[in-house]
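Yeah, one chain of the complex is gone here, protein chain that is, but the others are all in their spots.
Chain lettering (A, B and C) follows the sequence in which the chains are written, and residue indices restart at 1 in each chain.
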Amino acid sequence: MPTSTLVALLHGPDQPGIVARVAGWIFERGGNILHADQHRDMEAGIFFQRIEWQPANGNTSADTRAFHDFAAALGMKSRVTSSAHRPRMAVFVSKFDHCFHDLALRWKSGEYACDLVAVVSNHSDLEASASGYGLPYHVIPVTAATKAEGEARQLALLRELDVELVVLARYMQVLSDDFLKKFARPVINIHHSFLPAFAGGRPYHQAAERGVKLIGATAHYATAVLDDGPIIQQDVTRVTHRHGVEDLVRKGRDLEKIVLAQAVRWHLENRVLVYGNKTVVFD
Amino acid sequence: MPTSTLVALLHGPDQPGIVARVAGWIFERGGNILHADQHRDMEAGIFFQRIEWQPANGNTSADTRAFHDFAAALGMKSRVTSSAHRPRMAVFVSKFDHCFHDLALRWKSGEYACDLVAVVSNHSDLEASASGYGLPYHVIPVTAATKAEGEARQLALLRELDVELVVLARYMQVLSDDFLKKFARPVINIHHSFLPAFAGGRPYHQAAERGVKLIGATAHYATAVLDDGPIIQQDVTRVTHRHGVEDLVRKGRDLEKIVLAQAVRWHLENRVLVYGNKTVVFD
Amino acid sequence: MPTSTLVALLHGPDQPGIVARVAGWIFERGGNILHADQHRDMEAGIFFQRIEWQPANGNTSADTRAFHDFAAALGMKSRVTSSAHRPRMAVFVSKFDHCFHDLALRWKSGEYACDLVAVVSNHSDLEASASGYGLPYHVIPVTAATKAEGEARQLALLRELDVELVVLARYMQVLSDDFLKKFARPVINIHHSFLPAFAGGRPYHQAAERGVKLIGATAHYATAVLDDGPIIQQDVTRVTHRHGVEDLVRKGRDLEKIVLAQAVRWHLENRVLVYGNKTVVFD
Partner (left out) sequence: MPTSTLVALLHGPDQPGIVARVAGWIFERGGNILHADQHRDMEAGIFFQRIEWQPANGNTSADTRAFHDFAAALGMKSRVTSSAHRPRMAVFVSKFDHCFHDLALRWKSGEYACDLVAVVSNHSDLEASASGYGLPYHVIPVTAATKAEGEARQLALLRELDVELVVLARYMQVLSDDFLKKFARPVINIHHSFLPAFAGGRPYHQAAERGVKLIGATAHYATAVLDDGPIIQQDVTRVTHRHGVEDLVRKGRDLEKIVLAQAVRWHLENRVLVYGNKTVVFD
């Protein structure tokens, strides 16, 4: 089986020779490039790259620091991750369970290279399901009145567990700007519409009202502006006049699962690079 | 080959026995039902039906009137059309020609059971193309200053030609509410986004700006509110960060063609029933 | 909420007035038609219909028999089912668990109007998972040498439990013609390719070998000819040269789940009518 590899995501001002320089740096240190994918935003003059390599002698931690410095010297921001690192993930849920089961089953089957360390909910409804998967379940009630306190408890838990990724699996609360700033790590949300259409509440009702012929789901990083963060993945499915709101909800569940699962997978594989309010997904 | 058939589109308050009553009425007059498709909006209590039959003795015009009266007696609105009737269609264009060529080629190949009687444009750019298809081309300039006058000339032409359907094939002018009221017949527009996302101008630029992962096209009946009329058909195609605005425009052309072509086809086959701001499409 | 309804699936030689006659029969007995969908195979001269109605006074069992006789008098085969009836379903599994979890979760969430009465397997691998859902699990080993005996035990179990539908959820054994004849009730299988391409074993390997750009999944009724029964549902997903066989397997799992789930749903809602080696799906 392959030894550890490193994956770097880097971006910064485009410059002549950048592809050769990065490849050369790795080569000179005895590394072997397995995958390299780059993109140029011609208008903005930005260069983006995802590059994966086997460092000589499995020397991952030294190379991680060294690559970071090298990229910085080129004026590039970089994030370097070892394939041996398993990020620690928490899933937030409320009462809907379809996305939760989908994520938990994928995780159990080994589809996700991460540790699912906590399920956090404002309700106890999914506690038995979480136990069935052997997952620790934390009930932290959040109401309009107790939001600040609830978020403080959530943050304390995430820090204690050193959680590196939060996935909102149809969690029905909006995380405050303050929470996001303090957590300062990625939060992936699934919204049950084809954003930017039908942002906000009850998107399936909005879709039925408008008479659209396709409904969608959108996985995005949560930001301070509701349903407006960088989009990672979207998909749609066809509906007709025969489908009432309940049918949209049912059909939408399958969409939500598949779109969220794909976004989480890409994130965990270090394929998603955020810039401005958009993403580059190296798939 | 089949003799003439009649197609009725009817809708009105749902009532017990309505399916049997309509079928019975046709049967008693010696008609043979070929297709029947119905829908109930349970919430609104409305019944919708598309029914196609061969009247006895090919007695289409008498049956047309009689069915209309019968439906009215049940409190239903109806539109009855003979398959022998070829509606008269006009296509409005500006400078983009992809939807125009697509419609003209489908029409020439016999895919549309209609007479394409006029191409109307505010520019002369597509005149040679229209001539190549043997289609009369009318240049009627429309500017902010001459809009009222231009629309009056357009209306006069449509009336003179007894046009029953106008298709806006990437026509870059907004038809005024006054025009739509006076024409009082269906106008189908193609908008180059997945409505309600990115209504208004430059939707591909808006899409690129927002970083969506799918772009769409929407065919809808034009109403007084821009890009807000009843949606007939929509479709999407996948895009990535690699696609700049020009790529979206190019990929979008294929979407626009196919979505508009399908909407026009359904309309011509009397498969589209409008109610409120939505459509029932009996496909 | 609605009282019990009846759903009839009927087909037989096309004849003038058939739509009106069926509707009239229901109407005369005080029934109210909720949905009616019909199809004519013009070439073969066959009429197909799915019709759903509320019988007067909730008189479902009398109407069931009477409708059957009425259809027979028209030369039509019919199957009439009450919405109050919950079919008894068994799921056959081997070692892959994704389709099993998907079906079990949909059933638990109330998406399927059936009783899931048994999980049958030639291995014990999924026993704990079945227990987690509270489902009885029966290990009946089947090898080349013990196939006849194993199938006899399976049949005895299915009869004892009065199972009306068997779903093969990636069950890795081929059911013998003898088994299918003796069971004489529907068996739905999921095959992991876009049939008729890549029938038989290792379809993802075949797909990778051939270099196709889409992979598929097919849900069909099992017949004596392997992977050749009437197709209920199919879908595909895009792959590229970057996807090795393992990726096809992973991506295929999501396809298999969704295609099988849809086919089972349509079957349970009495929407699937088999004729010849094809299906009419009234969706």
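FYI, contacts are C-beta pairs under 8 Å (C-beta built on N, C-alpha and C of every residue); 3 or more make two chains touch, one makes a residue touch a chain.
Note that the structure is predicted; figures quoted are calculated from it, not measured.
Colleague: Taking the entire complex into account, which one of A:Thr3, A:Asn32 or A:Asn57 touches the absent chain?
Modeller: Here the residue in touch with the unshown chain is A:Asn32.
Colleague: Quick one: which of B:Ala56, B:Leu105 or B:Ala224 touches the chain that's been left out?
Modeller: B:Leu105
Colleague: Quickly run down the residues of subunit C that touch the omitted chain.
Modeller: 39, 41-43, 48, 194-198, 210-214, 216, 230-236, 240-242, 244, 276-281, 283
Colleague: What subunit A residues would touch the chain not displayed?
Modeller: 16-21, 23-24, 26-27, 32-38, 40
Colleague: Can you name the residues of subunit B that touch the chain not displayed here?
Modeller: These residues touch the chain not displayed: 97-98, 101, 105, 109, 111, 132, 250, 254, 258, 261.
Basically, only the chains that are shown with their structure count from here on.
Colleague: Can you give the whole-Å distance between the Cα centres of subunit A and subunit B?
Modeller: Computed value for the inter-centroid distance: 41 Å.
Colleague: Taking the mean of the CA coordinates per chain, how far is subunit A from subunit C in Å?
Modeller: 36
Colleague: Mark out which residues of subunit B touch at least two other chains, giving numbers and ranges.
Modeller: none
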